[in-house]
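A single structure is presented below for examination.
This part shows chain A:
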Amino acid sequence: MTAQTESPQTATAVDRDELAHELEQLSELATLVLSARDALSDDIVSRIAQALSEGITLLDRLTRNEGLMRLLQVLDTPESQHLLHGLSTALAKMSRDISISPPAKGGLAGVVKLAMEPGTQEGLRSLSLLGKYWSDSMRELHRTGGK
Partner candidate 1 sequence: MRILVVGGGCGGTILANNLARRLANEIRNRKVRITMLSASDKHMYQPGLLYVAFGQMMPDELYRDQLSLLEPCIEFHVDPVEAFHLDQNKVTTNSGKTHEYDVLVIATGSRIVPEEVPGLVEGSETFYSEAAAVKMFKRLREFEGGKVAIVVGVPHKCPIAPVEVTFSLHDYFKTRGIRDKVHIKYHYPIGRIHTIENVAKWAKPEFDRIGVEYETLFNVREVDVENQVVKSEEGTETEYDLLISIPPHRGMSVIERDKMGDGGWIPTDRYKLTMEGHDNVYVLGDTTNLPVSKTGSAAHFEAEVVAENIASIIKIGTPVRDYDGKVYCFIEAGHDRATYAMFNYENPPDLKAPNKSMHWFKMSYNKMYWTSVRGLL
Partner candidate 2 sequence: MSEFKTIDARNTFCPGPLMELITYMKQAQVGDTLELLSTDNGTASDVPEWIDKVGHEMISSEKVGDVWHLKVRKLK
């Protein structure tokens, strides 16, 4: 219970100290604001305003774009993110494999050899399924006009 034992004079002195400290902080803040004000120029203000203005316009376009909003919703699922990640990894591996393998010689024998690999068969199956579902979506797009 220290407060009860403190004399009124001590309390006032503490208040005064606190006030002085707060004033000092305020003055520091004011100096900062004034310094920022002095550092600015018409040109800087114009450029900031332009960036903000274009930013607001961009944000408006993006948020009112229904297609983009639907795309973002789809991308928001872990499944889509995983697939995109997988696609990107596959593309990177593919480009590396192509760069180190000798140029294809051509001819039916090469095609047959490639078609016998399980990976190729899996890939063809994926592509044919992708074609099936994608064509459904394309029919839907032109039926509804994209709504």
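Rule of thumb we're sticking to: contacts are C-beta pairs under 8 Å (C-beta built on N, C-alpha and C of every residue); 3 or more make two chains touch, one makes a residue touch a chain; residues count from 1.
Behind the choice of candidates: all candidates are chains of the complex that A comes from, given by their letters.
Nothing here was measured: the structure is a model prediction, and the numbers come from that model.
Chemist: Out of the numbered options 1 or 2, which touches chain A in the complex?
Modeler: Of all the numbered candidates, the touching one is 1.
Chemist: Which of the residues in chain A end up touching candidate 1 in this complex?
Modeler: For chain A paired with candidate 1, touching residues are 37, 40, 42, 45-46, 48-50, 52-54, 56-57, 60, 147.
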